[in-house]
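This is the structure I have questions about; it appears just below.
Yeah, one chain of the complex is gone here, protein chain that is, but the others are all in their spots.
Labels A and B are assigned to the chains in the order they are written; within every chain, residues are numbered from 1.
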Amino acid sequence: MTYTVKEIAAALGAEAFGAVDLHIAAVAEPGMAGPDDLALAMSPKYAEDLPKGQARAAMLWAGADWRAMGLQAAIVAPRPRYALSGLSAMMDRGEDFGSGIHPSAVIDPSAVLGDGVTVGALAVIGPRATIGAGAVIGPQSYIGADVTLGAHGFLREGVRLGARVTIGDRFFAHPGAIVGADGFSFVTPEPSGVEKARATLGDQGTVAAQSWARIHSLGSVTIGDDVELGANSCIDRGTVRDTRIGDRVKFDNLVHIGHNVVIGNDCLICGQVGIAGSTQVGNNVVLAGQTGVGDNLFIGDNVITGGATKVMSNVPAGRVMLGYPAVKMDSHIESYKALRRLPRLFRDVAAIQKAVFKSDKSD
Amino acid sequence: MTYTVKEIAAALGAEAFGAVDLHIAAVAEPGMAGPDDLALAMSPKYAEDLPKGQARAAMLWAGADWRAMGLQAAIVAPRPRYALSGLSAMMDRGEDFGSGIHPSAVIDPSAVLGDGVTVGALAVIGPRATIGAGAVIGPQSYIGADVTLGAHGFLREGVRLGARVTIGDRFFAHPGAIVGADGFSFVTPEPSGVEKARATLGDQGTVAAQSWARIHSLGSVTIGDDVELGANSCIDRGTVRDTRIGDRVKFDNLVHIGHNVVIGNDCLICGQVGIAGSTQVGNNVVLAGQTGVGDNLFIGDNVITGGATKVMSNVPAGRVMLGYPAVKMDSHIESYKALRRLPRLFRDVAAIQKAVFKSDKSD
Partner (left out) sequence: MTYTVKEIAAALGAEAFGAVDLHIAAVAEPGMAGPDDLALAMSPKYAEDLPKGQARAAMLWAGADWRAMGLQAAIVAPRPRYALSGLSAMMDRGEDFGSGIHPSAVIDPSAVLGDGVTVGALAVIGPRATIGAGAVIGPQSYIGADVTLGAHGFLREGVRLGARVTIGDRFFAHPGAIVGADGFSFVTPEPSGVEKARATLGDQGTVAAQSWARIHSLGSVTIGDDVELGANSCIDRGTVRDTRIGDRVKFDNLVHIGHNVVIGNDCLICGQVGIAGSTQVGNNVVLAGQTGVGDNLFIGDNVITGGATKVMSNVPAGRVMLGYPAVKMDSHIESYKALRRLPRLFRDVAAIQKAVFKSDKSD
């Protein structure tokens, strides 16, 4: 499918210049663009590569002199990266899963499928599951008993939704994503070394060998609208009530969300993040890659963590955190600089000791 | 299925009070409980929400005045969290996988299935696999050649057991769990930069480009009884002998267990933990979320790590560890407090320098 420069600009709320009836088949980096591609040159640095490619049209920054770049047409958006969102949606070639119900899918007769649902090859849909209109259940995906998936959900290949999971509209899940494994909740007959070490900050006392008894997950998972879940990410069931994810939360790959966790709206949870059981996360929170959050904590609205931050206590709203254990980013940077200057400090103190005590006591 | 208050108390070894013939259909948090739910109010804090719900019966702490809470019946257990284990097992609604062999499953004729085995839709069971009595092989699961799975194992949807894996009784595996991928073991023709950097603690010497030759995994994985493996977790094969997991070990989601690792009994391995190749872990060890353990190390019995601990050397039995690199938790806390006070120390030393040397040498 192709679009004219004019159509693309209109869809993005951007301005079009020049030969606005040129047909565009795809987008490309400036240096690799063919004659039917729209080159993405949203800053002067990227525009430098335009001569290496064959683009006749480009998306440029405000004020760019497109004629001087040898282009026939240009699109200018006020915030080009945001415009890329709409542009990439137009140009997405999709998965080509086909449509309709593949004959190899195994669908329980009690499942209810809305209008226009697609079910891919070798997918399984369990008893009493409800699939909203226009949803796409990818090949080899699994929908458990009593699951509710809203309208226009899109499950890539091999997604698994466990029994009793409830998900809103427009859910997007990547291959291998799992919703509704059981929570990781075990208890010993007598108080364990972990319980004692937590209470004392490090002393587990006399240790008696005990085995772990399983606490089953009676809750499931409830997810709002417009949530995206990355490849091989896992959201566990709650113990008594459901684990809850708000609206418009986006999860990257290999994320672990423990039992009973509550996440608000509009959060961004990056790759390999882990949130332990019963922690509550507010709205508009951004957790960078490999962030870890301990159990039973509160993360306020608008909190941001840097990469690999390990959150071990509550975080008030609006904080920008970094480090292990997590502290405010500016405190972390100050401590870190001091740490790098430590060897010099040791030498300075040794010199002072020599001057003050007339003998070097440092080693 | 419902139980009376009396039946539940008897099953848990707990005391029942009041209208012990009340029928209970499910458990619930106090504020969300309906009239047929058993409210879980195991401390006064949780009991405060009882008036918001409609519970007629609750599980309470020892000595609680259930009549004053407006309840008709109560169950009191000496260690309520432990009682929750048994209670949750009674109330678990399960996965509703059905029973028997689903006609879409692909089962090699040489596989041997015990009495009462369930095989879900689109599961695959390979040559000469042996499945113990009462086991449930979830939909889309995979059992490789020559696998032995003990009695009453339960594989959720999409679990994969590679060739020659041996597992004891009552194994429980969550969606996407994998046992028996090959170990990650590669070698260069000449000593690599990694080998040199390890020997020198940081100097890899002259670097010659080399490619990595694969060491195949000839061993498989042996797992004891009553082991649980979380969603998308991976346990790799051994190089020559099997990777070995003891009895009653519980693994959370997204855990990585490298080749040749040996883990004892009764361990708890939390979410996103990684244990590198050939490391040995004792009994009753608890590794908190995102803990990493280097290769070829020994972790003694009863060791506990805090969240995101990175273990880079052997750990004696009984230690409680924290930090990167891991140290005893109390040492870590002491170092960490000192680090936070460092900026002040720099100022103090500068003041002393000024006093002692009559000129400020600090920068």
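The working rule: contacts are C-beta pairs under 8 Å (C-beta built on N, C-alpha and C of every residue); 3 or more make two chains touch, one makes a residue touch a chain.
Note that this is a predicted model, so its numbers are computed, not measured.
> Looking at A:126, A:144, A:176 or A:258, which makes contact with the chain not pictured?
Of all options in A:126, A:144, A:176 or A:258, contact with the hidden chain holds for A:176.
> So which bits of chain B touch the chain we can't see?
Touch with the absent chain occurs at residues 106, 122, 124, 126-127, 140, 142, 144-146, 158, 160, 162-164, 176, 178, 180-182, 184, 186-190, 192-194, 197, 201-204, 207, 209-218, 232, 234, 236, 239-241, 254, 256, 258, 272, 274, 276, 290, 292, 294, 310, 312, 324-325, 327, 331, 334-335, 338-339, 341-342, 345, 348-349, 352, 355-356.
> Where does chain A touch the missing chain, residue by residue?
These residues touch the chain not displayed: 26-29, 32, 40, 79, 81-82, 84-86, 88-89, 91-96, 102, 104, 120-122, 139-140, 156-158, 174-176, 226, 228, 230-232, 248, 250, 252-254, 266, 268, 270-272, 283-284, 286, 289-290, 302, 304, 306-308, 318, 320, 322-324, 328-330, 333, 336, 339-340, 342-343, 345-346, 349, 352-353, 356-357, 361-362.
The definition used in the following text is that only the chains that are shown with their structure count from here on.
> Averaging only over C-alpha atoms, locate the centres of chain A and chain B and give their separation in whole Å.
About 23 Å, centre to centre.
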